[in-house]
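As you look at this complex, bear in mind that one protein chain is not there, while each of the others sits in place.
This part shows chain A:
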């Protein structure tokens, strides 16, 4: 609760100051985010890849995308897991520190969009803490909540991306990478956005 007092005199890294300074203006850019993680516990698990794509003026900007695999050697080694799939993948690879920095740079002050986005944000915040940075300041929208709002669903029952794709007739991605996931979520987001009149 008194975290902010602890942090009041803390000197943040340059990258973080730069990130914070972008929030002086409100953004009309959305960044649709999807991550792959090693599990569901923010304190133990780590991010394995980022896939993100921007939405602006009700259109998805294919050129404005972000894709990176994280080289989590320590985690994989500690848990006795193979890192072959990372080595073999064609996607750009970075260590966690560089990846998080690049990600901050990419999102800027955009509004984050995702499926159960709070979970992604939690994981990113843990990673940020390791870099002596604060917590993400971006607003976040969750397509699952948007869907429930649109259909007036009050039950807690989770709704998967595949189910949403079925409802809104979006072709299901083969889930090959988090960036393709992000694209699928972006399509769902556009549809939900116009249906909700946002």
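Criterion: contacts are C-beta pairs under 8 Å (C-beta built on N, C-alpha and C of every residue); 3 or more make two chains touch, one makes a residue touch a chain; residues count from 1.
By definition in this document, contacts and distances are computed from a predicted model.
S.K.: What does the UniProt entry say the missing chain is called, choosing from "CBS domain-containing protein", "Iron ABC transporter permease", "N,N'-diacetylchitobiose transport system substrate-binding protein" or "Dihydroxyacetone kinase subunit L"?
M.R.: In UniProt, the chain that is not shown appears as "CBS domain-containing protein".
S.K.: If I consider the whole complex, including the chain that's not displayed, which of A:31, A:123 or A:187 touches that chain?
M.R.: Residue touching the chain left out of view: A:187.
S.K.: I'm checking contacts with the chain that's been left out. Which of A:33, A:47, A:60 or A:76 qualifies?
M.R.: Touches the omitted chain: A:60.
S.K.: Contact with the hidden chain only, please: which chain A residues?
M.R.: So the residues of chain A touching the unseen chain are 51, 53, 58-63, 65, 67, 90-92, 169, 171, 176-177, 179-180, 182-183, 186-187, 190-191, 194-195.
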